[in-house]
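Missing here is one protein chain; the remaining ones are kept as they sit in the complex.
Note that the chains are named A, B and C in the order they appear, and that numbering of residues resets to 1 at the start of each chain.
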Amino acid sequence: MNNTLIPFFVIIPLASAFLISFIGKFAKRIIIDALSCVSYLLLFVFSLYAVSLTHGAGGMPLVYTVGGWAPPFGISMVLDGLASFMLVTVNLIALCVIIFSLRYMERYTGKPKFHTLFALMVAGMNGVIVTGDLFNLYVFLEIASLSSYALVAFGTEAEELEASFKYAIMGSVAASFIFIGIAFLYGFTSTLNMADMAHVLSNKPATWVIPFVSVLFFMGFGLKAALVPFHAWLPDAHPSAPASISAMLSGVLIKTLGVYALARIFFNVFGITPQQSSVLMFLGALSMLVAVVLALSQWDLKRLLAYHSISQIGYVVLGIGLATPLGILGGLFHLFNHSVFKSLLFLNSGAIDYVVHTRDLKEMSGLKEKMPVTAQTNLVASLSIAGIPPFNGFWSKLIIIFACIQSGHGGYAIAAVVGSLLTLASFMKVQKFAFLGELKEKNKNIREAPLSMTVAMVVLAVICIGGGFLLLPSFRFFISEAVQVLLNGNEYSSLVLGAVGR
Amino acid sequence: MTLYLLCLLLFCIGLYGVLRKRNLVKMIVGLGIIEYSMNLFFVLLGYRVHGRAPLDARNQDILNMVDPLPQALVLTSIVIGLGVMALIIAIAIRIYEKYGTFDITKIKRLKG
Amino acid sequence: MELHILLIFMIVSALVAIEVKDLLSSVIAVGATGFALCLAFLVLKAPDLAITQLVVEILCLIILIRATIRKDIPLAIEGRWIFNTVATVAFIVVFLFFAQLALKELPAFGYPIMAVVKRYLQEGLAQTGAVNLVSAVILDFRAFDTLGEATVLFTAVIGIMAVLRRPGRKKER
Partner (left out) sequence: MKKALLDNPRCGMSVIVKTITRLTVGLILLYGIYIVLHGHLSPGGGFAGGVIIALSFVHLMLAFGKDFAITKFSPNLASYLESVGALMFLAIALVGFSGGAFFRNILSKGTPFSLFSAGTIPLSNIAISLKVGVGLFAIFLALVILEKSKEEE
């Protein structure tokens, strides 16, 4: 009964959220912090165990039927290579971010509410990842989105509220597109289970339904992933949130709700067509270039990072959109790497904000001598995001560029190289203005950020340096099994339905 | 068919309200209309002619029922809509408190 | 037929809600749309939804009216309205055209496929013991959705408490 593990990815954060809200009024701070940390640690350990389970199962997914109702009658949860890959990414970042937040969030009031909302966000993301049911995916997507709307406005200052309002409106419109798409699919196939739906769709000819639903899903999940024509909310929402939340939003939320859901539905339910794949590639390349150009002119550190999130999401979508083994490998590997270094960069900006009380690049300079750990980790992350060897970002970008050339899309390869160079320029600016140069007079008395914050940053920096080792043959199964799930396409349905009885 | 199209027209009207109006309350109203239309659309998909409500009775005259699954899903969706709506209204009230207006052209502090 | 009338009424009241200048009138017009939706649910044989929609609508209206009452600031006159109208109408026409193509491939109105649902109808009472099949679906067959739904509401409540609390930040030392 290995599959009994699967529902706990949702149960643990939910129970943690409810319990924190229950005891939050009278329990000591330390108990709440400990409860929170222990639950994310458990989740991380479980997700590592899930990787070994899926590896042991040898390409077969594990299926858990909630309430004992076999699919398609009840809701099933599916754990395969892609799901366990995403679970590790999400829960790793969540663990690091919550350790960082223990001190950082002391600046805000209402810390139990923060812990509750954070746990609900993690529960929503884990739910999206493990679910095998389309409507269930929508419900968990709404949980994660709703908690992120509230977390963006957590400081309750004017700008934060405004950004949150904009984000909430755009997010709800996106959700309504997704809902209408699900309604069309239900009317057409009369089932909601993704495996069963893939089975029905492959046997039922359709000319207009699938393209129409694809456009609805491109708009809906594209808004959630902040691909370029739909990106307007992100540069407001991500900088306005507390730094640890920005790290979660940019690091994993847009990827889980946007890229993962998009990939799962297009590859495994629809069985991707060349048209859909070219739309994905075009959106990816467009986001990659437009966002990085916009980022160059930013002087607000967090805003600059937010634009880079859009740009890097472009790389991921470009890689996945190629739909070749090498392209998907690069896309998914970049997804993992971007989660790590972008959350590290946001945590750095949070540490600077905590110590110097500013986000403006012109206000900070020469922080290197006073904040060595932040400066070094930031250097590592900047080199990773710019794609300098031997950091992890280099390997994934290299694979994506190779995959573009291999499949005959030379133009996209050049675009990827240009985007990478512009990223490097933009981060050289960050290094120059934030860490090098003369220390400002008013910053003479600052000290390095507290220990819990630096620990989280150092862990992420180590992963940035060592990330390239994931490509070694003995570790490669972590990513290559996820790639295999997407390459299987429509066979997902027979694999999942076949695994139910076991 | 006409019913579906009318329903999607209602969806477009809501979308117009959200995207084109420059007032927070109007945007919330537009969002409400979007939610009505999407819920109605899903329930329309499950309707069956001469069907009856999905409740078992002791002595049944009409045997075919309408599809209960869309109704269950829309029940979920109504409650989700209520939650989203309430949160957005709360944020709008806080914005009104800070700026003293619901007019978005006077609020715009962020560049976008 | 009555559905057509209800839908046209909903469209008209939605247009009024979007276009009217006074905010309170707008909120009341959207309330009218909601109650028409409630009637439409009754016509569509969905009594559960009608009850839920009715009470949710009342609650939403109370909150919205409290938010907008005494704040009837006239709307700013918008520039470029010709461009906006043309763009909007063009979008609606394109959207409805493609939707119409896709809708042709769905089963006709009133004749759903009901492949999965057949089993709910046949065995629902025996398997779950619930006479109300919608209840059986949301609390037994698809109870996990309901957990999610309850969590959404919980999130909304905690989120509202978090957004409305003051002060948001502690004073800097």
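As a working rule, a residue touches a chain if its C-beta (ideal position, glycine included) is under 8 Å from a C-beta of that chain, and two chains touch if they have at least 3 such contacts.
Bear in mind that the values here come from a model prediction, so they are computed numbers and not experimental data.
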{"item": "Omitted chain - touching chains that are shown", "value": "A, B, C"}
{"item": "Contact residue for the chain not shown (choose from C:Val43, C:Ile92 or C:Met161)", "value": "C:Met161"}
{"item": "Touching the absent chain when the full complex is considered, from A:Ile32, A:Ala50, A:Val66 or A:Met371", "value": "A:Val66"}
{"item": "Residue numbers in chain B that touch the chain omitted from display", "value": "53, 55-56, 58, 75, 79, 82, 86, 90, 93, 97"}
{"item": "Missing-chain contacts mapped onto chain C", "value": "47-48, 50-52, 55-56, 58-59, 62-63, 66-67, 125, 127-132, 134-136, 138-140, 143-144, 146-147, 150-151, 153-154, 156-158, 160-161, 164, 166"}
{"item": "Missing-partner contacts on chain A, residue numbers", "value": "7, 11, 14-15, 18-19, 21-22, 25, 64-68"}
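Everything that follows uses one rule, which is that only the chains that are shown with their structure count from here on.
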{"item": "Centroid spacing, where centroids are CA-atom means, of chain B and chain C in whole angstrom", "value": "2"}
{"item": "Distance from the mean Cα position of chain B to that of chain A, given in whole angstrom", "value": "28"}
{"item": "Shared-contact residues (touching 2 or more other chains) in chain A", "value": "135, 139, 142, 146, 149-150, 153, 156, 161, 164, 187, 192"}
{"item": "Touching two or more other chains - residue numbers and ranges from chain B", "value": "45, 69, 73, 76, 80, 83-84, 87, 91-92, 94"}
{"item": "Chain B residues within the chain A interface of the complex", "value": "11, 15, 18-19, 24, 27, 31, 34-35, 38, 41-42, 45, 69-70, 73, 76-77, 80, 83-84, 87-88, 91-92, 94-95, 98-99, 107-112"}
{"item": "Chain A to chain C touching residues, read off their complex", "value": "14, 17-18, 21, 66-67, 69, 72-75, 106-110, 113-114, 116-117, 120, 123, 127, 135-136, 139-140, 142-143, 146-147, 149-151, 153-157, 160-161, 164, 184, 187-192, 196, 200, 206-209, 211-213, 215, 357"}
{"item": "Touching residues (chain side chain A, partner chain B) in the complex", "value": "135, 139, 142, 146, 149-150, 153, 156, 158-159, 161-166, 168-169, 172-173, 175-176, 179-180, 183, 186-187, 192, 232, 235-236, 240"}
